[in-house]
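Note that one protein chain of the assembly has been removed; the remaining protein chains are unaltered in position.
The block that comes next holds chain A.
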Amino acid sequence: MSVLARSVGNAFRNKVRTAAVVAVLAVAIGLALAMLVANQAVTGKVAELNASVGTVLTVNPAGGQGFEGGGEPLTSAQAVTAAAVPNVSSVVGTKALRLRNAAEIAAQAASGRTGQGGPGGQSATSVTTSLRAAIDAGTLGNRNQGTTGTSGSTAQAAPAFSLPVTATGIGAEIDADGKALQLTKGTGLGNYTGASTGALLGTTLAEKNGLSVGSTFTIQDKTFTVKGLFDAGTAFGNNALYVTLPTAQTLAALPGELSTMIVTVNSMENVDAAKTALQAALGSSKADVTQGQRNLQTAVSSLDSVKNISFIAFVAALGTAGLIILLIMVMLVRERRREIGVLKAIGAPNRTIGLQFVLEALVLVALGSVVGAAVASLASGSIASALISSSGSTGAATGRRGFPGGPGGAFGGASQLLTSVTASASPGVIATGIAAVFGVAIIGALVPALLTARIRPIEVLRGE
């Protein structure tokens, strides 16, 4: 019989009491684990949101915001200025083109309609292509693309428009939000700062035109090869293609001109300062600096409060577990006072007796953890959803506005968060939580274990 065997034996000396203690411990431990899982999920979500868009600033030509284009275009020289602003880690220029199907333009010209018209992107230049758009214009498309609303009757009689295809020259393998492109097939374009006849196509656009990696198509009668396919996640986003920045500038015959600049700031804390500095460096009459997702701040701060609440609850539940252990062990030490005296009388060192009690406490905690982990994995989903809904609908932040051409609803609401909460109940998180529980239990058990050192062996010679 070893110290450990004796501890295990002692833990089951009073089975009814052991069952009760384990049940109470399991509730506390289960709650602690559930809170940790919720906390990890929210922390992960916040980090993800911050990482994805939180540090990206967008620079548009002054007055170019929205559909009513105006002002002077941005230039490569301004990109150099922007890159010199403190805390700016990268500046990527883009040049947007509106691609119209050459055959359709010809047909429209024949029917007396001007192909060009309607509200365009702020500084998009229209060029012809062999591609057909993946989206049917529909009522919205016709209204938007038709001659600016003066002759509605002609629109009804005329053949339906198709939407233009958005082609964007990019200076790095990122989309308009500064996020890395999700390539589903093929490779990237390699060097994005040099001219290239390669292009990346949205999946639906490629499908519509029967193209795959290696196929060719034309823009302005120049032949381009499909190097890769990407999935932007939206119908609009996938009705688009990317070429390198110099290529787009050449196609538009506007070398050195940029539609937008995507500026990445080195950290979340520096975004506000960098935004002010950038605006000052470029001049407010020349450029507008906007933060991609303004209401992200609200979403993040509301998630932050969920994070804090769950962390406090985790610590509280952990403390409760420690307190339960402390109280039960104090009780056991008092109850076995005489026995402890006997062990000392026959020469047991204090540390052996202390160890025996700590191990006994750990046996109880181990049982509580097993039951608690089971409870937590069942309960963490509903606890997290309760937390999130109680923190208000701001947690389920809606998509972004103010940046035409980008996918809406960049991050999801509560349901998506819940998916990640469930996913966060990973063995790693549970193991971390259980390690914390054991740490607290050792501290809780140490106090009564140290109390045993004060029991004097003579106690055994006195009756109860």
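The criterion applied here is as follows: a contact is a pair of C-beta atoms (placed from the backbone, for glycine too) under 8 Å apart; a residue touches a chain by one contact, two chains touch by 3 or more; residues count from 1.
Keep in mind that, in the parts below, contacts and distances are computed from a predicted model.
One chain of the assembly is not displayed; among "Metallophosphoesterase", "Acyl-CoA dehydrogenase", "Putative ABC transport system ATP-binding protein" or "Flavohemoglobin", its UniProt protein name is "Putative ABC transport system ATP-binding protein". The residue from A:V21, A:L343 or A:A376 that touches the chain not shown here is A:L343. If you put the missing chain back, the residues of chain A touching it would be 1-3, 6, 9-10, 13, 338-339, 342-350, 352, 456-458, 460-461, 463.
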